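Next up is a structure, given as structure tokens.
Only one protein chain is missing; all other protein chains are in place.
Chain IDs A, B and C follow the sequence of writing; residue 1 opens each chain.
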Amino acid sequence: MGFADHLKSGEFLRIVENQPPKGVDLEKFLGYAEAVRGRVDAILVPELQTSVMRLSSLSASKVLLDKGFEAIHHTPCGHKNRIALQSELLGAFVLGLDTVWITRGDSPNIGDNPDAKEVFDLGENELLAAAKHLQEGYDLAGNDLDGAPSFTIGASFNAGATGRDLELEVLGVEKKIRLGTDYFITSPIFDIDQFAEIMAKVQPFKVPVIATVMILKSIGMARYINKHIDGVMVPDAIISRMMKEPDKEKASIEITASLIRSLQTLCQGVCIQPIGWEAKVPHVLDACGF
Amino acid sequence: MGSEKPKIVAFCCEESGMPAYEHAKSLGLPLPDALKVIALPCGGKAETGYIMKALDEGADAVMIFACYEGNCKYVQGNIRAKKRVDYLKTRLESLGILPEKIAFCPVAPASGARFAEMVQEEVQALDSRENKS
Amino acid sequence: MSTQMNSVLRLPESLTPEIQEISIAPVVAVPTDHPAGLIMADYLASMGLKVTLIHPFETVGAILETLNEEFVIDSAVEERFLALIARVEENKNISVLNNTRVSGGKGWWGDFSLLVDGEKEEALKASGIAFAYRKQAVVKKPFENDAIIGFREFSALLLKGKESITPTGKALQKLAFVLDLGKRDEKWASMTAIKLGTYLKKAFGVQVSILCRELKVSSDGMEKAYREAREAGVIIYKYLDEPQFEGGASLSINFRDTSFMSDDNPLDVSLEGLDLVVLQESFVTAEDEKALLDGLHIGLEGAYVAPNNPQFAGRTSRKGVVAAGNSRLPETLADMETTALAAAEELYQWTGNGTYGIDVQRVAEVDPSKCATCLTCYRICPHHSIRIEPYGERNVYITKGEKEGATWEAARVLVETCDGCGLCVSECPAKAIQLIYYPDMDVYGFLKENL
Partner (left out) sequence: MIIAEQKPMEEILEMLAPYKKILLAGCGACVTVCQAGGEKEVGVLASQIRLARKDAGNPIEVLEMTMTRQCEPEFMEEAEDAMKEVDAVLSIACGIGVQLMAKTFFDKPALPGLNTTFLGFPEEHGVFTERCAACGNCVLHLTGGICPIARCSKSLLNGPCGGSQDGKCEISPDVECAWQLIYDRLKALGQLENLENIIPPKKWITSRDGGPRKIVREDLRI
């Protein structure tokens, strides 16, 4: 069953994010994938996350595909112009990677090559429009294609939006759906109540929403997120729970698992973001009973 | 009053347009009542602002009577005026206004006949436009 | 329709004439290599001005060598010019610089400096300049043929009184003028061809064709002259691409004519059996003249200013600079002499009295508080009479009506040379310049009242 069918089936989806290596040694990358084989519906391969130079999502996704995994190829806007982005989408399709996730991407100045030239030729919405055009048989400039691809297109969704931002975000979701989005993957969720509130607003659109769940490794990490990352807030309850537990690792996995369990009734799936704790993902799945 | 229309503003170079106007008058050639004549020391003094202001104030057409190319006392006043008219025509076009509302008319000082003729042509052009619209 | 009721806004004389006397040293320079220069020097000196005659030859007499090439002279003319040379050489008001070339110039009326033979600019100061230089006529023949000549050569043939004789000795029956072969559109050639053609046709029944790119009706009397020529039977053609010449026993010209049909529908014409073809020459400006014109920001166009008023035949675009002789392409000896005298008189009017009264109301004035020092006026002024004074104390400019000590970096109009044409006013993007005697408000007010 392909990812598109999973989406349609209405079952609760399990996705794991697997970061490609910074280099060409695929051993760990494949090891993490093997560890979850059969236990997840797809592996999301991020492209140049936080603008850190590493192996491309396209190549890494293709490697996973060849090994029999369902891979989600990621196409952000930050480092390529519209010509390269459209070409990349065509390339993904001919390689068999027809599930893609489109995001805005990160600015190079937060990454490990901060002097790089920023591109952002297209924003997320324009790239979604481009993908729509490609599937209709022509490119963004209106030129005909020799054979059109067909994708299952995902977009991002800032689940941390509150107040005025929330109105804008809901507007944005609606716009992205008009541009052909088949599913959303959210920013990391920690506050279930807040997420429930947002989901109430986007539920009527009837487009699958997959919540990202980040494995919180330490209290320090929680504090860092609260201080530096906009739109993601780790509630005090989670922090104090972690503080109380003597075995931080175990607590971390349990917190993650309980988050996932609460999400099962709220949305259509989770995407586990291990942030370096890829090896712990099977334990999280165990704890969830997946 | 019928004779109040069309209102034509003629900017006349003191070296050519004005003498031509005087000549036309002395020959008793017909000129519309509503012709407003403004003398300028050089055709090149007819600035974009003057031309637009005249139209803005309600002129139906603006004509700039200057010397023939190569005859300008100030070397290139007439050429500059012509270029300005050409530029304004493109602007008028993009405003959805007929560019023919502005005309650059080179004239020799002793050509009263030509002066009157060009004014008549403009009047007729305006009339036929009026009838069309 | 009537001719009485038009509202007219006339050019005001002046608000309140305010005459400012300025002193102008009666000192002029005459750079020349042409007889017209001698005429101007002689006239100016005879009026009491200090004249410096600058020429590239060994002796003043050598200037006359060109007389023969350009004009037909008889002994009476020769005598007249020999007397002229004697006067120039003897006149104490004229200092002659033999063997001297001009390599540049700068300054304004009343304060010109000429760079001669690479010397320092201070070497030669003059309040005014009267120049006259030869121009080399170049005939671009399609191939070598005695029956193809230039205008200058043709004029010489005619002036010798041999109207019906061609250089080949054949009786002249079929003649073609070919104009506009060069880049520059020079009206004198059309004028000459029309006049001579009409004359030859009327007087001798010569079959005359005139080939040109464009009819030039832009001079006084040209329309009338064209009509006369047509009525007399002179045929005028308009070509688009360069005409093709064929030589041999019979000279012919083939071209596509657009005068009878439209541009899109040309007619192939072949003129055959021509006895004579007269080509419009191109003229090469002398090095010295070019250097002078460039230095003074006059340029070739400025040197040939041909205003509608024929009185000012010798004017250039700069006050205090006049031109005559070949610098203005006259046709005959009489024309040349008239122009030279008119030019010299013009310069004398400006420079001769030691003082000059200027109506300082009839000029343009800069409002320095609005001036953006964009240099538009400086670039546009035909008289080169606007300076930009940007740096330091020596350029500090205190404006009229401003409190003492209010200084601005701004453009400044030299009232002495401003002719009040208003070009700078109409170009200034900051609207910082106004003609004092004719402010914009006059025009705007008139428009408001009358529309």
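Please note the rule applied: a residue touches a chain if its C-beta (ideal position, glycine included) is under 8 Å from a C-beta of that chain, and two chains touch if they have at least 3 such contacts.
Worth saying up front: this structure is predicted, and the values here are computed from it rather than measured.
A.B. asks: Please provide the labels of all shown chains that the missing chain touches.
C.D. replies: A, B, C
A.B. asks: Looking at the whole complex, which of B:Leu55, B:Cys72, B:Val85 or B:Ala108 touches the chain that is not displayed?
C.D. replies: B:Leu55
A.B. asks: Looking beyond the chains shown, say which of A:Ala35, A:Leu90 or A:Ala116 touches the absent one.
C.D. replies: A:Ala116
A.B. asks: Kindly note down the residues of chain B that lie in touch with the hidden chain.
C.D. replies: The missing chain touches chain B at positions 47-49, 52-53, 55-56, 91-92, 94-97.
A.B. asks: Quickly run down the residues of chain A that touch the omitted chain.
C.D. replies: Interface with the chain not displayed, on the chain A side: 107-109, 114-118.
A.B. asks: Since one chain has been left out of the picture, which residues of chain C touch it in the full complex?
C.D. replies: The list for chain C reads 370, 372, 374, 376, 379-380, 428-431.
We take it that only the chains that are shown with their structure count from here on.
A.B. asks: Can you name the chain that lies farthest from chain C, using the mean of each chain's Cα atoms as its centre?
C.D. replies: So the chain farthest away from chain C turns out to be A.
A.B. asks: Starting from the mean Cα coordinates of chain A and chain C, work out the distance between those two points in Å.
C.D. replies: Comparing mean C-alpha positions, chain C is 79 Å from chain A.
A.B. asks: Multi-chain contacts in chain A: which residues touch at least two other chains?
C.D. replies: None at all.
A.B. asks: Show me the residue ranges of chain C that touch chain B in the complex, using the header's touch definition.
C.D. replies: The contact residues of chain C facing chain B are 1-3, 5-11, 185, 187, 217-221, 223, 301-302, 304-309, 317, 380, 382-383, 419-423, 425-427, 435, 438, 440, 443-444, 446-448, 450-451.
A.B. asks: Which chain B residues qualify as touching chain C in the complex?
C.D. replies: 3, 7, 9, 14-16, 18-19, 21, 24-25, 28-33, 35-42, 44-50, 53-54, 57-59, 67-77, 80, 106, 108-111
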